[in-house]
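One chain of protein is taken out of this complex; the other chains stay put.
For chain A:
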Amino acid sequence: MKQERFEALHQAEWEAFENWLGHHLRIIKNQDETVSQQPFANHEMPQRYRNLCQHLAIARDRGYSLLLVERLHNLVQSGHDILYRANSGISGRMLNYIAGGFAADLRANLRWVLLSTLLIIGPWMIMMVVIRLWPDFIYVVIAPDDIHQMDEMYNGDDAFNYGASILRDSGSNWKMFGFYIYNNISIAFRAFAGGLLAGLGTVYTLIFNGIHLGAIEARLINIGAGRNFYSFVLGHTAFEIGGIIISGAAGLKLGWSLIMPGRLSRPDSLKTTASSVLGLICGSGIMLLIAAMIEAFWSPHNFPLPIKIAVGIFTLLLLLGYFIFTGRRHAA
């Protein structure tokens, strides 16, 4: 069949498809300047799309002109994009994930979580012991200016500008909320991304944070600000450290998949692992968001220490209970 006849035969069909695309993508004007209307019902689209694929195959095979092939190719590509778009049921999947998928996911990756925990808790404990024994060692790990600033922040009876009230003024709560979100969640995401550098970025972030946390904790106990310190941190520790550990675990797993890809090629191994840990990353982001809320709006308030401790233990048990008991049905 000559090109002319082929075009004449199918012209109307192609134009209908073009108009449908325009309508679907909410382009107001068609290429021929008419207002786009829906030329056929949505459910006819796959059928018409397959016809179009066939036309493109024929046009290519018979060597019709490049412009015709190009036009059909563009139609097929736009149709393909619409037909194979994969974003269905996202809210349902998210709910499922929060309801237990996250916990199941975490248990499935338990060894990475344990390794990540070890990498942060190990240096932490070592620092605690070292600085309790040799207090001046703190000057090796933290800059003197930072130490003085921290000492001043936690020392004294009025450590967080409560003034007469036991509540801090709400504006500065919001300021700190923004800061914790910006700072802490970025650290967690970067710890994950560092996994792509063969895991070295993640290992560095975890150890570095472990050293800092241990050093600061030991220092504040040394100068006698332990009460203020624990009153402040206990409420959000479980969520914050938990979040960092989980994103660290994701980063470590990603790094390992690059080092030891097993039977896959390295790009494929990276790809599978990255999409398998995505849930962990989002989960850790949410945990850090919760931590930021607690840290900004609960932690600075001057309630009696036993209440603060009780709340701290409660959040820890809540988190552990969630990770241990939910999502059992998800596990195959």
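In the analysis below, contacts are C-beta pairs under 8 Å (C-beta built on N, C-alpha and C of every residue); 3 or more make two chains touch, one makes a residue touch a chain; residues count from 1.
The rule is short, and it goes like this: contacts and distances are computed from a predicted model.
Trainee: One chain isn't displayed here; going by UniProt, is it "RDD family protein", "ABC transporter permease subunit", "Response regulatory domain-containing protein" or "SCP2 domain-containing protein"?
Mentor: "RDD family protein"
Trainee: In the complete complex, the non-displayed chain touches which residues of chain A?
Mentor: 1-5, 31, 49-50, 53, 56-57, 63-67, 70-71, 73-77, 80-81, 84-87, 90, 169-179, 181-182, 185-186, 189-190, 192-197, 201, 254, 267, 270-271, 273-275, 278, 281-282
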